[in-house]
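Complex shown without one protein chain; remaining protein chains in place.
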Amino acid sequence: MTRPSRRGIEARRRMVALSMLAPTLTGLLLFFGYPLVASVFYSFTRYNQLQAPQFVGLLNYRFMVTADPQIFTAARNTLWFVVVLVPARIVCALMLAGLLARAKTAVGFWRTVFYLPALVPPVASVVAFVFLFNPGTGPVNHVLSWLGIKGPLWFNDPAWSKPSLVLLGVWVMGDMMIIFLAALLDVPRELYEASSLDGANGVQQVRHVTLPTISPVLGFAAATGVIAALQYFTEAAIASQVASGKITVGGGSGTDLGYPGSSLMTYTQLLYQHGFANFQFGYASAMAVVLFLTTALVLVLVMRRIAVFRPENNS
Amino acid sequence: MTSRVHSSRPLLWVAEHTALVVLGVATVVPVVFVVLTSLMTSDQALSATIVPHPFSWDNYTHIFTQLPVARWFGNSAQYAVLATTFMLASSIPAAYALSQVRFRGANLIFTLIIVTMLLPPQVTAVPKYVLFSRLHLTGTLWPLILPNLLGDAFSIFLLRQFFLTIPKEYADAARIDGCGEWGVLRRVIVPMARPGIASAAIFLFFSSWNDYYGPLVYASENERWWPIAYGLATFRGQHGSDWSLTMALTVVIMVPVVVIFFFAQKAFVEGISLTGVKG
Partner (left out) sequence: MRRIVSSLAIATTAVLVTAGCSAGSGGSSGIDKSAPDKLSGTVSLWHFFSDQNADVMKQVVASFEKKYPDVKVELHDGQDDTKVQKAISAGQPIDVAVSSSSQPVGSFCSSGAFRDLQPFIDRDKVDLDDIPPAVRDYTQYKGKRCTLPMLADSTGMFYNTDLFKAAGIASPPKTLEELEADGLALTKYNPDGSIRQLGFNPLIDFYENGVGHWQPMINGTFLNADGTSAIGGSDAWKKLITWQKAYVDRIGYAKLRAFTSGLGQESQASNAFFTGQVAITIDGEWRVGKITKMKPGLPYATAPSPVMDGVGKYGASSITGNVAGIGRGSKVPELAWALLKYLTTDTAVQVELGNGVSNIPTLTSALKSPDLKVSPVYKTFVVGAADPHTVTFPATPDGAAYLQTFQKAWADYQEKGGDVNAFTANLDITIDNASKLAGP
């Protein structure tokens, strides 16, 4: 093959590949590139969709930093979920996967049992949990009272509402557990045998063989978990609505935003409230830009470290 | 982490299996409570009884006769089926191009797709909303369905992961036989990647079926387009209902998901494992 014709083949192949990607590239531009730029633009305006955007300079950002009574609470709550919910899910899912990997009996059955909650539509599982943990009337506190324990107010107490959602998060950890289980079963047996010969006990094996080998998977779970926690919305919003018992038709948020006592008001709920309940598109866009920068920072920190996100796997 | 513990340490074996059983029960019990409550009268649901007395199917009758559940299901099905079909049409070729075709620019495109997949949807929510309202599509689920025609980032990522497991030699052989890239995709890759395509389809189907945020933003003002998840979320407010009724609706929403899962379990498990492990 001569060089020019080889280049011709490559060029043609590139054209075909790009044609296969054409819809996707259009999508990236239309639903990613454009909205990102537009968000930045709107963030410098006052805009309610009924009148044309009005340029207000840094007003939105200034309000955010100096005057918004809610944004720091919202950011703190979100950070709480990042710091507590994500590790709690990882640790529990890992221990459960470890248990399943050791117990050789009926692994398929157990996997199904533990995966099922993850299938339940989130709205349904939150509604169910708020009912189960309802202070006066729910079964959980009934059962606790038979054991002589006075149950807390769960979703109705600002101190317990977030931990209650962590319980829910752990209940639905099945997807994470399956990833860990697959990774654990992939750890080559020779590694264990070699370390056994070196006289390592069980705990040491976990530390020096298991964890290092599956660390890419843990990294993946942590990264996607943090990003999911940064956008934590549905569970918190529904829990507030249902627990407050004062839901307005249509829901989402409203005066009971973050009930009890703002404890479940997450950043994305506040963004929704400003954007789609109060129609302050300018301010909501400023919040979106800040969220974007935060997520981008996380992405920069983790992208290169996680194998499956690396494009080099391409060829 | 192997079966060797089996024989050597019976006590440990017992402890592990006891733990599994206890955790398994703890996992299932909430669902049992929900089902039991759905069979109670509303007064009973507030009392300390756990077992319905008598078992009452009234809540289910009420749901199907008094609520537009059929329409909610229909909307959810339309959203999930169309979104999935559109996604497959757009994302299979994209994933193929990014996994089986070597060309300059592939890395950049792949990185962009990963970034889109990981960015919170709220970041782009306002301009997208404005865009769709200019197109007079708000108040429907179309803003959630149509974009799938232009590729779905997570699906492309997942499909690509599957396609990468197919050795490039198959495609090369087909090329030597004179197949164009579209031919290779259709005759070689798609048949070999059926399980992968099934998992991608199931994932998108379920995330559409379960979606609450999307319909909240785009369709909340139009009851005719409410999907089932949104219907449940608004149900307690609108009908001032009681817990047993709410739990019955919760059960009704869970059932189809669980049924589909049992038929497609393998595709599920493979798909989940592949998102994080291989590649």
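Think of it as A and B in the order they're written, each chain with its own count starting at 1.
Definition applied: a residue touches a chain if its C-beta (ideal position, glycine included) is under 8 Å from a C-beta of that chain, and two chains touch if they have at least 3 such contacts.
In this text the structure is predicted, and so the values were computed from the model without any measurement.
Peer 1: Would you list the chains present here that the left-out chain is in contact with?
Peer 2: The undisplayed chain, in the complete complex, is in contact with A, B.
Peer 1: Taking the entire complex into account, which one of B:R9, B:R102 or B:R134 touches the absent chain?
Peer 2: Reading the full complex, the residue touching the unseen chain is B:R134.
Peer 1: Which one touches the absent chain: A:S19, A:Q54 or A:T105?
Peer 2: For the chain that is not drawn, the touching residue is A:Q54.
Peer 1: Decide which residue listed in A:R46, A:H208 or A:R310 touches the omitted chain of the complex.
Peer 2: A:R46
Peer 1: For subunit B, enumerate the residues touching the unshown chain of the complex.
Peer 2: These residues of subunit B touch the chain that is not shown: 46, 127, 130-131, 133-134, 136, 138-139, 220-223, 238-240, 242.
Peer 1: So that we can see where the missing chain sits, which residues of subunit A does it touch?
Peer 2: 29, 33-34, 36-38, 41-42, 45-54, 56, 59-60, 63, 66-67, 69-70, 135-136, 153, 156-157, 245-246, 248-250, 252, 255, 260-262, 276-280, 283
Assume only the chains that are shown with their structure count from here on.
Peer 1: Can you work out the whole-Å distance between the CA centroids of subunit A and subunit B?
Peer 2: Computed value for the inter-centroid distance: 15 Å.
Peer 1: Could you list, by residue number, the parts of subunit B that touch subunit A in their complex?
Peer 2: 1-3, 5-6, 13, 16-17, 19-20, 23-24, 27-28, 30-31, 33-34, 37, 45-48, 50, 90-91, 93-94, 96-99, 101-116, 118-131, 133, 147, 149-151, 156-157, 161, 164, 180-182, 185, 206, 209-210, 212-213, 216-217, 220-221, 228-230, 232-234, 236-238, 243, 246-247, 250, 253-254, 257-258, 261, 265, 268-269, 272-273, 275-279
Peer 1: Enumerate the contact residues on subunit A facing subunit B in the complex.
Peer 2: 10, 13-14, 16-18, 20-21, 23-28, 30-32, 34-36, 38-39, 42, 49, 96, 98-105, 110-117, 119-124, 127-129, 131-132, 134, 136-137, 139, 142, 171, 175, 178-179, 181-184, 186-187, 189, 192, 210, 217, 220-221, 223-224, 227, 230-231, 233-234, 238, 241-242, 247-252, 268, 271-272, 275-276, 281, 284-285, 288-289, 291-292, 295, 299, 303, 307-309, 311-315
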